[in-house]
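These notes concern the structure reproduced below.
A protein chain is absent from this complex, but the other protein chains hold their places.
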Amino acid sequence: MLSAKNKTRPGRDKTLADIVLVDPLPRTLDLIMDPPTRARFERLGELVISEDRPMPDETVERLLPDTVLVIGQTALPKARLDRAPKLRAIFNVETNFLPNIDYAACQSRGIWVLSPASAFAAPVAEAALGMAIDLARGITTADRAMRAGTEAYGLAGNTETFRFAGSTVGLIGFGDLGREFRRLIMPFDNKVLVHDPWLPDEIIRRHHAEPVGLDDLLRRARVVLIFATVTSDNQGFLGAREFALIQPGSAVLLMSRAGVVDFPAFLDAVRRGHIRAATDVFPEEPVPADDPVRRIPGLLLSAHRTGGTEDALHAVGRMTVADAELILRGLPPQLCRRADPGIAERLRSKPIAIT
Amino acid sequence: MLSAKNKTRPGRDKTLADIVLVDPLPRTLDLIMDPPTRARFERLGELVISEDRPMPDETVERLLPDTVLVIGQTALPKARLDRAPKLRAIFNVETNFLPNIDYAACQSRGIWVLSPASAFAAPVAEAALGMAIDLARGITTADRAMRAGTEAYGLAGNTETFRFAGSTVGLIGFGDLGREFRRLIMPFDNKVLVHDPWLPDEIIRRHHAEPVGLDDLLRRARVVLIFATVTSDNQGFLGAREFALIQPGSAVLLMSRAGVVDFPAFLDAVRRGHIRAATDVFPEEPVPADDPVRRIPGLLLSAHRTGGTEDALHAVGRMTVADAELILRGLPPQLCRRADPGIAERLRSKPIAIT
Amino acid sequence: MLSAKNKTRPGRDKTLADIVLVDPLPRTLDLIMDPPTRARFERLGELVISEDRPMPDETVERLLPDTVLVIGQTALPKARLDRAPKLRAIFNVETNFLPNIDYAACQSRGIWVLSPASAFAAPVAEAALGMAIDLARGITTADRAMRAGTEAYGLAGNTETFRFAGSTVGLIGFGDLGREFRRLIMPFDNKVLVHDPWLPDEIIRRHHAEPVGLDDLLRRARVVLIFATVTSDNQGFLGAREFALIQPGSAVLLMSRAGVVDFPAFLDAVRRGHIRAATDVFPEEPVPADDPVRRIPGLLLSAHRTGGTEDALHAVGRMTVADAELILRGLPPQLCRRADPGIAERLRSKPIAIT
Partner (left out) sequence: MLSAKNKTRPGRDKTLADIVLVDPLPRTLDLIMDPPTRARFERLGELVISEDRPMPDETVERLLPDTVLVIGQTALPKARLDRAPKLRAIFNVETNFLPNIDYAACQSRGIWVLSPASAFAAPVAEAALGMAIDLARGITTADRAMRAGTEAYGLAGNTETFRFAGSTVGLIGFGDLGREFRRLIMPFDNKVLVHDPWLPDEIIRRHHAEPVGLDDLLRRARVVLIFATVTSDNQGFLGAREFALIQPGSAVLLMSRAGVVDFPAFLDAVRRGHIRAATDVFPEEPVPADDPVRRIPGLLLSAHRTGGTEDALHAVGRMTVADAELILRGLPPQLCRRADPGIAERLRSKPIAIT
């Protein structure tokens, strides 16, 4: 269960070994590292790996005095940090900051707390664009119609469609995912509205987008993409009132976390035909077998799968290793997101149960 | 049925009237012109319009001596051209050059024969990108799985998917549609291969693509887009042999004309699971109610509807009017495609039966 | 002086030889073709080349019956065209259509008259951007100041500069050169105004520019680029009245032909400090040694050299050969500009004296 690598690196006294504590569940190293990345990883220090179960407390306690890097979701309250004088960085490879770390204590000690969360931005943004075009142009709907023998050809097949190109697009949340999506749609010449209360207008304008209030976005956008993270402040902030502000026939895509919407109100707006929608996330996952969500006609369903691609998981490992290399050279990380105190505590993502 | 506009424009002698002969079926003016375009159109000359039936021969014959523009698909053999000394341009607004015009005679008289065919490139390219991402990422398939209760989450839901970004893309045919598609996918950083025997390599390279032979394209591309026009030379040029060259699991999208593929061989490659595919065109349209094509699992079906959007039809009118304005000022057209003799005769598109 | 290549190609009877008549002065083949292009060129037919003097009339007359392509500026009035039944295309490699061809007769015979003029767009646009940034940011001026010991540092060195990025840019003329310049400045996020009376607004808008009248452009643009061709209609159309409309301190770049401006009025506006300017063209070239234009302080001088780069000349040859290959295959040319009747006659470029 527990393996130690590199024990015999020449010129290194065992008592001086720099430990890399690897506790990555629910990820495993094979999942997040391709062979070249794994090779780079093994050169970082003495790896101690627990992959079939979370690292036992006694192991963690024993290793802390020599640990320079933690790769995983190990609990690190102040008492443990006090026992880890050589610790330089903690990488959350499940990519959701959890409340099991004393972030303020890390900050005061200069310990980086990092997450390669942006690894998932590219595959999710790509799928979001596919789904947005699908909703605008009626792709899945037209396929179902043709299978049912009810298809209409040419212009008659476009009575309820609109062009994605040129439509006003509203992005709720403008982190890595929102920016990647904005980049992908540059050739489509959309007017892009962004609502993100954590960002200054300057940042939004730099990405050729207009910073707007939430209601303004909902009233103006023909395609609304929900990319916001769940925090203690914004749970269910998109409810019946907000969906009613959206223009009838608009497309709404829920790509980040189910918790930011009032899910029944969301489904109701779809069922009534007020909006057409796609969702990659659900309040309960796996979705119960008899959940009526499975049978709503105007809803494009995706089983929390747009981010879970092999390339994204490999990027998790590659970003982790690259930043760890920098940190061990005394340089700041460049690829992972930093757990800014004050932000990390607000995040309310549930740990993932399924990779 | 027949209406003449602008008859009384002041300062114009009726006998000198410049006739614009409008014979647009299967299109109608309402279909292809928004009100501002229609207003510009009416300023071009004396409009004589036949929209509920093709313009009767006797009307055509009577108008020819004063006709400066033909808007529509009126037959114009040499004998008629001989009787139309003022004729400056013929606009095919159905957007397929037909064999009912003497193209060489037009050329020798300096009569432009034009078609605003590129109006359809933008909506078809947009839908093609939506469908390409759909096939790569399994969007429609995942929706069906979730409706059937057989969905898989996260990485498990991606065992048969690949990222569109970064995949090698092969375009067969690189006219307006191919170039618009290439433009749309710029942010995805694909390697793009182009096969188009009518184009010099220089043009293809300018669009950041690699000119290749057909077999090379089929062997290397993970996403193959068939954008080629049917000509007398290339009917069914993509058959069993060609589909066999494609890597298993690749995506193939047929977006131009059914005639360029051996359709049964195409369907067979899909049925066997060798490729996943989408098609917007069929050998017979409407597709017969009992056609088994409606029930093939790995095929995304679209009832010849990706181009038939309102904005595309309005672009047909706008491009026609803008070029007509230039021609009447003695300038060359800028927006429509020219019927180059030698090319027009090779084209084998069937006239559209359904708009 | 006269050389015939490929005379002995096996399998070709001399009497059936397809002659490629090469009469390229003031260009030479070495100037316009790199070795791979030259090799392709020699495969087109039986080359007969006159490079040290224009091809003698008697040679031309003798070759016409078997000539399929003319590469050069040979006079081709109707009488000669009548004697050239196999002629398919004429390539003007000096890249200015001259009045020594009967364009209408070519059109009625289906003979392409072509010019690879766009070969020069890329180097001229690149230089124009360098010069525009130079004028906006005072680069050459600051270099001169530092050599004179009168430089100012930091903000004090920028009292008369402005950022090119974000400035309103006006393009007068929007052919190949204007479009290439527009493409190059995309990352600078300028508002771009275009005045081109030969183009429909639709084309201009497609390039993310606003079609405007000339006076409107002059009043609004902070950087004005003169890219217009001289025609019978527009000689000297930019005069004292027009320069007075431009905002004081704006930058004006004359990149196409001196004939489109009233040159004394242009210099006067610079001398008075009303505008800062750059010019690549002059009414008389070479410029007389004592021409006072050489001593105007606010004028960036360029001796008609922005287009004359080796890569541009090689592109002339490459575009010519590629289009000739297509034409001999019965396909329309794709790279060269066509001499549209009605346009070619209006052009008033002087033949170049210096390459």
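Note that the chains take the letters A, B and C in the order they are written out, and that residue 1 is the start of every chain.
In the analysis below, contacts are C-beta pairs under 8 Å (C-beta built on N, C-alpha and C of every residue); 3 or more make two chains touch, one makes a residue touch a chain.
Because the structure is a prediction, the values reported are computed rather than measured.
> For the chain that's been dropped from view, list the shown partners it touches.
Displayed chains contacted by the hidden chain, ordered by label: A, C.
> Among A:S108, A:T150 or A:Q235, which residue is in touch with the absent chain?
Considering the complete complex, A:S108 is the one touching the chain left out.
> Just checking the interface: what residues of subunit A touch the absent partner chain?
These residues of subunit A touch the chain that is not shown: 104, 107-110, 198-203, 318-319, 322-323, 325-326, 330-332, 334-335, 340-343.
> Mind pulling the subunit C residues that touch the left-out chain?
Residues 31, 122-123, 126-127, 129-131, 133-134, 137, 139-140, 142-143, 145-147, 149, 151-158, 161, 163-166, 183-188, 285-287, 289, 294-295, 300-311, 313, 352, 354-355 of subunit C touch the chain absent from view.
One rule holds in what follows: only the chains that are shown with their structure count from here on.
> Measuring between mean CA coordinates, which chain is farthest from subunit B?
A
> Would you kindly tell me how far, in whole Å, the mean C-alpha position of subunit B lies from that of subunit A?
Centre-to-centre distance between subunit A and subunit B: 40 Å.
> Return the distance between the CA-based centres of subunit B and subunit C, expressed in whole Å.
33
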